[in-house]
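Every protein chain but one is kept in place in this view of the complex.
Chain IDs A and B follow the sequence of writing; residue 1 opens each chain.
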Amino acid sequence: MQKSRLTRDWKECIWGWFFILPTMLGLIILNIIPIVQTIYQSFFKTGSFGRGNIFVGLENYKNLIEDSSVWQSLINTFKYAIVEVPLSIVIALVLAVMLNRKMRGRTFYRTIFFLPMVVAPAAVAMVWRWLFNSEFGLLNKLLNTVGIGEVNWLSDPKITVYVVAMVGVWSVIGYNMVLFLAGLQEIPRDFYEASEIDGANVFQQFFHITLPQISPTMFFVLVTRIIASFQVFDMILMMVDRSSPALPKTQSLVYLFYRYAFVENNKGYGSAIVVLLLVIIMIITVIQMIMQKKWVHYE
Amino acid sequence: MKKIKYGTVIKHILLVTGAIIMLVPFVWMILTSFKTISEATQMNPFVIFPSEWRIDAFENVIRKMDFLKLYLNTFLMIAGRILCAVLTATMAGYAFARLKFKGKNFCFALVLFQMMVPTQIFIIPQYLMVSKIGMLNTLFSLLFPGLVTAFGTFLLKQNYMSLPKELEEAARLDGCNIGQTFLYVMMPLTKASMVALGIFTALFAYKDLMWPLIANTEQSTMTLAPALSKLQGQFSSNYPELMAASLIACLPMIILYLLFQKQFVEGIATSGGKL
């Protein structure tokens, strides 16, 4: 008895490693090694072409702590995430639940909400910039005609980060929706049938069956969306001009990293910024991993 | 009876409003692609329709860009990455969700860790690896960053975790070993997530700009995204052509999505209902 138990554990162990081996090998080569290199690089004043690096110890980190633009970017990143993550999740979940049932135009709606995912980001950014243009944009012209004044969507330091976040919501709704739709498919139908017999209405069903059943998907979406929103970069780069007065209050940490590492050729400092970002995301993710026990229902 | 009707009406109003907001930018893209450069850059928001519906921009980009080749390369990249991603992620996802083995938690932490790092930092080290083995400008270099996926592993792990345990136990009692249980009982149940992962892998690969830009610079292995980015000049962009090319480029993706979204509706709902 004892022995067979042991061999079973051992077999499971071998199967487990066999299953994860390709993934782990790939991850180590493709990702873990570059990450270690980046961390290593953050202790150097870097030269061009990976040559002439000078070890400077913690100097990059010292500069980082004293650099107010880094902390401002961190705040900007938080602001972005606070708008983008909850809005995109709630809207996508409502859409997914609505579109999961048989209804007229289901395919049509699903396609529409998915569209932002398939177009070139450069084209999307160009269109939104035009819509939000303070002087010539359609949005402000409409606001003018109804008597509300003009808003500097992309150059007012107070609101630009939220405007970019709204475009972020627009572009990820389809993504979240697809994930939720996939999650909803795995809820057994008899759960709903049984509750209908018990006389539950749509809302009761949503809160008592759909939400708990979809919680593992929800957890996945939440974790990946938070991580992704902390890495926001493209949209800011393409929508907010470098000379915009709103940029200091809009640029994210990754934007700052990009600027140092790829524009100003200061890869050491750029790496230090990435390490800071990494630590913050890690803390948030660990908190989520611990919290999941409270609300995620696994079978 | 009346109650339900109200609900339906509200539902449709919401959906239609949402759909309009989603569509405005696309309508603008389509309109722009039929304009002249002057019209497209005109700063009068009320010049909405082109004065004349020109197809010059479409003709120009079709002449300039070898779309067949671009489609083919992009398709090869997408197909290869989907195959790798779905295969490795399904196996790893199952192991992380259902098997007990030493080092599991540490390995899964590495998977999560990978996702936390902005992808920009991987580009140059990965480029140097491919360059060192002399594989730049090949099909392999297109696939390289997508050989494995932390995102997909996590997605499928979540999915396996939400499946009922009874199924697996029943299979084991029937004498299936772990591999058989996985292959014949568990894996088919995650079809929806595998399709979702396939769609995302396709989208990420299709939009991947930086990597093919530096690793596949030759025309023969160029993909759509970097080819599109060429249309943006340093001092000016030809907006009608950019929009026309974007539209042509995203058509196959929309068609693929339309084909695959069926998987979300019919395929899996029945297998879930059988439980």
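Methods note: a residue touches a chain if its C-beta (ideal position, glycine included) is under 8 Å from a C-beta of that chain, and two chains touch if they have at least 3 such contacts.
Here, contacts and distances are computed from a predicted model.
The complex appears with one chain absent; UniProt names that chain "Sugar ABC transporter substrate-binding protein" among the candidates "5-oxoprolinase", "Tryptophan synthase beta chain", "Sugar ABC transporter substrate-binding protein" or "Sensor histidine kinase".
Shown chains touched by the missing chain in the whole complex: A, B. The residue from A:I89, A:L115 or A:L154 that touches the chain not shown here is A:L154. Of the listed positions A:T111, A:S229, A:S244 or A:S271, the one in contact with the omitted chain in the full complex is A:S244. The residue touching the chain not shown here, chosen from A:W17, A:Y61, A:F78 or A:F136, is A:F136. Residues 36-38, 41-44, 80, 83-84, 87-88, 91, 123-124, 127-128, 131-132, 134-141, 143, 147, 177, 179-180, 182-184, 209-210, 213-214, 217-219, 226, 229-236, 238 are the ones on chain B that touch the missing chain. Remark: the residues of chain A touching the chain excluded from display are 22, 47-52, 129, 133-136, 152, 154-156, 241-245, 259, 262-266.
Keep in mind that, in the parts below, only the chains that are shown with their structure count from here on.
Here the spacing of chain A and chain B, counted between their Cα centres, is 15 Å. The touching residues of chain B, counted against chain A in their complex, run 7-8, 11, 14-15, 18-19, 21-26, 28-29, 32, 43-46, 87-89, 91-92, 94-96, 99-104, 107, 110-122, 125-126, 129, 144-145, 147-151, 153-155, 158-159, 161-165, 177-179, 182, 189-190, 192-193, 195-196, 199-200, 203, 206-207, 209, 225, 228-229, 232, 237, 239, 242-243, 246, 249-250, 253-254, 257-258, 261, 264-265, 268-269, 272-273, 275.
Chain A contributes residues 9, 11-17, 19-20, 22-35, 37-38, 91, 95, 98, 103, 105-107, 109-124, 126-128, 130-131, 133, 135-138, 141, 170, 173, 175, 178-179, 181-183, 185-190, 202, 213, 216-217, 219-220, 223-224, 227, 231, 233, 254, 257-258, 261-262, 271, 274, 277-278, 281-282, 285, 298-299 to its touches with chain B in the complex.
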